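Below: one structure, written as structure tokens.
With one protein chain withheld, the remaining protein chains of the complex are depicted in position.
What follows is subunit A.
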Amino acid sequence: MTAQEVRLCGLLLREHFGEVVEKVGTHLLRSGAQNLRTIIHETGLPLDLVKKSLCVLVQHGACNFRSGRKGPGCPTEYQASGDRILRILRYPRYIYTAKTLYGDTGELIIEELLQRGHMTMSSTVKTVADRLTQNMEEGRSMDYSEVTSAFSKLVETQFLQRCPPMGGARNTKDTTPGTPASTALLTPESFPDCYKVPHITLIGRGKRRHSSDDGEDQKSAKKAKMDPETHGDEGIYWQVNFERFHLHFRDQAVISAVANKLDQTCSEIVRTMLRMSEVTTSPSATCTKPLSANEIFRSLPASYNILRPILDQYLTLLVDDPMEFVGKAGESGGGMFVVNLHRALANLARATLESAVQERFGSRSARIFRLLLRKRHLEQKQVEDFAMIPAKEAKDMLYTLLSQNLVQLQEIPKTPDYAPSRTFYLYTVNQLPTARMLLQNCYKTVANLIERRLFETKESKRLLEKSQRIEAILASLQVSGAEPEQLTEVEEMITAPEKQQLESLRLHINKLDSAENQVDETMFLLEAYVSSTATSTA
């Protein structure tokens, strides 16, 4: 993990779980796998705090444990996974996607699971039903079966998966005593029941929480309710399948790119193709399985009634496009077409790099950057000629890009002594290392935004506390039925400039939050591109 990633993980852990967990988490990230005693010793925290932090991390899937590397008698070692912690940044996007696909029920299910980490199906259903009932009008409540069906739909489309059982892992290890770290952490997919919905007996409706229950509900807000009833799915815990969400985001990025470049109908065709190959394509595949034009024609949504020859023309257009989103894989069935996923990701990553250079350095530097991406290696004179930029300015821009490490210099000597007057100096851009560098910049940017947000909150802490106190007083006065004059008197305790300050603080925090989400979109594209190249070269 790079320093920037560790810093960002630390900030995320601090925001969501507190400083103790942050300390333990960052320590584990920096030092790799360690056992309990070493963690206690090096962080200087008391035993029970370390235990609780590790529990929190394991509950959320951010930490894994396994028996020590030195042999079966060794104490268990804990290892934090930074990738999982970075996913916390993307929670809003997951929840929003679930809302668009499965409505409010789906949104709340995903939200609950993200908050708790692992949960059984029955407890999820009950909690979500209660929450939905809370927001409905008086007298209506949510039936458990509706929530259960939404849950099953989520499992069918693989957005939720079972957590790998921990006990089973230890059993397999007992049979092979001598093998050290060859027991790789088992992925959820390696279990056949990964996506099987258990049969649970859960009949009832959501309970509406009344304000008198507020006190005891707050106590159990963080802990799972101790439910005396059993519903037949003990020990089966569910978690959110992040990879599936990522595939969905990737598909959306490809579809919107096609819509931008070509037109709406083409993007609908690509959307159909991707939908058809959702479950048949493995996550790391270079391209989807070949689909025949007949199948595509049949699966198009009914609202798009385009004729068969027109569809053929659109498909030919897609294949001929220089971006190569769609490729032709054969002639049977009216033409077999695939969506080139890796190539689309590479093109999107390239567009991201180009836009970053354009916004930061200007359109002429962007012209030089694109020129070098296309033509690979060029001398300085050639760069000036192709880009049609005067020599002095081109030289200046090239050196600026070089100092920011966006462009590299390749020396080709003519003589064995690398005499400068007798060497060719060629400028070049390597897409993959540049993408990685930009990704690190994204991590640093998000960490900066979070720090700024915390700083702003800290600055106005006094003001925020005052406004909270006043709101609490107002609420209690309203409940106990006070007169309007008392209310206005309390409201006036906040002066106008203070109100303005609060308002601007609210705007600032919102802006910083939305900026974090925007940078996260860039992060997702670049991460997907980097991991796609890793699998294709492996």
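Methods note: a contact is a pair of C-beta atoms (placed from the backbone, for glycine too) under 8 Å apart; a residue touches a chain by one contact, two chains touch by 3 or more; residues count from 1.
As a working rule, contacts and distances are computed from a predicted model.
Under which of the names "ER membrane protein complex subunit 1", "Phosphatidate cytidylyltransferase", "DNA-directed RNA polymerase III subunit RPC6" or "Transcription and mRNA export factor ENY2" is the non-displayed chain listed in UniProt?
"DNA-directed RNA polymerase III subunit RPC6"
Which of these touches the unseen chain: A:280, A:355, A:478 or A:535?
Of the candidates A:280, A:355, A:478 or A:535, A:355 is in touch with the missing chain.
Which of A:107, A:251 or A:520 sits in contact with the chain that's absent?
A:520
Among A:310, A:412, A:493 or A:534, choose the residue that contacts the chain missing from this document, as touch is defined above.
Touches the omitted chain: A:310.
Would you indicate which residue among A:84, A:452 or A:466 is in contact with the undisplayed chain?
The single option touching the absent chain is A:452.
Based on the whole complex, identify which of A:76, A:135, A:152 or A:260 touches the chain you can't see.
A:260
Tell me, which residues in subunit A touch the chain that this view leaves out?
256-257, 260-261, 263, 265, 310, 313-314, 316-317, 322-323, 347-348, 351-352, 354-356, 358-360, 363, 366-368, 370-371, 374, 386-391, 438, 441-442, 444-445, 448-449, 451-452, 455, 504, 507-508, 511-512, 515, 517-522, 525
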